[in-house]
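Note sheet for the following structure.
Note that one protein chain of the assembly has been removed; the remaining protein chains are unaltered in position.
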Amino acid sequence: MDNLIENKGFVFSKESLRKKFRWSEFLSEKIISGVAFLSITIIVLIFVFVFRETLPIFHHKKETVKIESVQKQEQYGGAEASGPTNASGQEQYGVTTTDTMMIENQARVEDTVVHEADEATVKSLIGKEWLPVSDRPRYGLIPLLVGTLKITLLAILFAAPIAILAALFSAAFAPPWLREIIKPAIELLAGFPSVVIGFFALMVMASFFQDIFGYDTRLNAFVGGIAMALAAIPIIYTITEDALTAVPRSYTEASLALGASRWQTALFVTLPAATPGIFAAVLLGVGRVFGETMIALMATGNAAMISANPFESVRTLAATIGAEMAEVVFGDTHYSVLFLIGSLLFIFTFGLNALAEFYVKGKLVKRFQGK
Amino acid sequence: MSKKNKIIGTLFIGTTAFSAFLIIAIILVMLIVIIIGGKDTFSWEFLTSFPKDGMMKGGIFPAIYGTALLVVIMSVAAVPFGAITAIYLTEYARETSVLAQTIRFAVRTLATVPSIIFGLFGLGFFIKFVGGGMDNIFLGGQLKWGQPNILWASLTMSLLTLPVVIVSVEEAIRTVPREMREASLALGATKWETIRRIVIPGSRSGIMTGTILAVSRGAGEVAPILFTGAAYYLATLPTSLSDQFMNLGYHIYIMATQSANVDQTLPIQFATTLVLLMLTFMLNLTAVIIRSRLRKKAK
Partner (left out) sequence: MKQPKIQTRELSLFYGEKMALNSISMDIPEKEVTAFIGPSGCGKSTFLRTLNRMNDLIPFVKITGEVLVDSLNIYDKQIDVVNLRKKIGMVFQKSNPFTKSIYENVAYGPKINGIRERKKLNEIVETSLKNAFIWEEVKDRLYDSAMGLSGGQQQRMCIARALAVEPEIILMDEPASALDPISTAKIEELIFELKKNYTIVIVTHNMQQAARVSDYTAFFYLGELIEFGKTRKIFTTPDNKQTEEYITGRFG
């Protein structure tokens, strides 16, 4: 036998085994952990930068108050110095010397108008009118919020039952070969870009449903809702299917052993056991619809009005950002209000995700581990 | 009683089956309608020529080019960062550590943030903060980077696709058996050597799946680029990172909602939709095939 180890000296020495510092090891670990931090950083940055752009709305308000009080003082001062005269009197006193004063005065008047408008902006946020481009812009978020909720409700009412039932079919009833077809097929729907769904809704569905229901406005909440449902279905289906297949076999076997039929087991044992997961699925579906932009832009008609009629046009929060952001002046009030809408969307979907994550996960663990 | 039960059961199972098939039927109808609507216009020339006559005629080459450029730049940013995050989560972080849990939560949150928010972020952060800052520092306030362009749009898109990459790569890394890591370590390899020589080569297919899925997602998303770099019409192709670009999805949106004569350009719109759909479909299909092979291997 060949001997590989030629110098059989004392190899197990303190020297040869002394702890080594390896630069590559140290750096790779630091870099990898640093990069991993990125996703957290991005979330934080999104928070910071989306909120940062909304600040001028609230910032302006304070400034307005301050300037107004300063102006009042000035006016008092002016009144004391020039006696019981008013602005018109000033003009009479010095026609030749008050050119600059006049300009100043005018500027001051303009100032107050702008600031009053800004104050009005903040007040108008809870108003019922969304008229950002007009002489007296109004930024009422209520119609947008109502529109978004209306679309979301419609979409989920359509998507949730279908997706959950379809998931039940593929998880509990379909033979394995059929399941192998249905699951990837529905998951492929998730790969449809939303602009494609929006296009389909705009060009095909809107006319199709108009023929059936005979409504006046071709693009409306109903069409938008169904199109959005197409985007939500794969999400709800996939998570529900996972939740259903995660129900321990022992549950269903016990039920079947007691003589319950397959559908009874699925409906009364599997489905209830998976409720937290299904709840999470619906929540994530809601999140998807709530923030969906392209479908809303293309299929809902984009008219900001408050109405309970599903066949009226609506304008959603996300679509408003998508439609108007490209045309606003960076930094003006309209711009900030659009960012405010973005912040609301972000907070809402963040909350939904957190709810789905922590509440539901906790429940599932409790249920299946009997804690 | 039992007969009644049987009827209810059949009805119930029938309803679930109906739901499943309804979804598939909708998918098929969408596919068929789009294929029929677009097939006459769809041609090699359509893919390779510029729009003509104020976009009333001609092809969509600049939109295809812009989309390709977008996903390439996006992947260059998203894939390495996503893959490294996945490596951290599987190889370095302890499953139960607060940091790992927080990162996971952040990744899932990123995956659910509406795409329009990424657009806002791109505008507020990349364009105004980074771009504007660069202009102020290097160009003395001259406007170059502080406006929408393909770089900012691609980076915005890379944030959106980051979770896609992370999830795919993580799944692939988990299919590398623990025994192989142990073998490597037992031979005196360090952790990093093991990752570099065993783990990463072993999860190559996962990195590929992740990239493909990210590209497919990035090619189809429009909301994030609405105001971070996409342009309605450009006579020339983008040549610099600070240029704007045309994009397939954006092209569909613009043509369908804002073109001068929507009906006349309808065939172009359908054909463009067909191109985008084929692109994302083929990418997704490839990813699904690679992934299912990977899953079988894992079993």
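Brief remarks follow.
As written, the chains take the letters A and B, and residue 1 is the first residue of each chain.
Definition applied: a contact is a pair of C-beta atoms (placed from the backbone, for glycine too) under 8 Å apart; a residue touches a chain by one contact, two chains touch by 3 or more.
Every value quoted in this text rests on a predicted model; they were computed, and no experiment measured them.
Considering the whole complex, the residue from B:41, B:109, B:184 or B:284 that touches the absent chain is B:184.
Interface residues of chain A facing the missing partner chain: 1-5, 10-14, 16-20, 22. Contacts to the hidden chain, counted on chain B, fall at residues 94, 177, 179-180, 182-190, 193, 197-198, 201-202.
The rule is short, and it goes like this: only the chains that are shown with their structure count from here on.
Averaged C-alpha coordinates put the centre of chain A at 18 Å from the centre of chain B. For chain B in complex with chain A, the touching residues are 5, 8-9, 12-13, 15-20, 22-24, 26-27, 30, 33-34, 37, 81, 84-85, 87-89, 91-93, 102-103, 105-110, 112-121, 123-125, 128-129, 159, 162-163, 166, 190-192, 195, 216, 219-223, 226-227, 249-250, 252-253, 256-257, 266, 269-270, 273, 276-277, 280-281, 283-285, 288.
Against chain B, the residues of chain A that register as touching in their complex are 22, 24-25, 28-29, 31-33, 35-40, 42-43, 45-46, 49-50, 52-53, 161-163, 165-166, 168-170, 172-174, 182, 184-189, 191-200, 202-204, 230, 233, 237, 261-264, 267, 284, 287-288, 290-294, 297-298, 318, 321-322, 325-326, 330, 338-339, 342, 345-346, 349-350, 352-354, 357.
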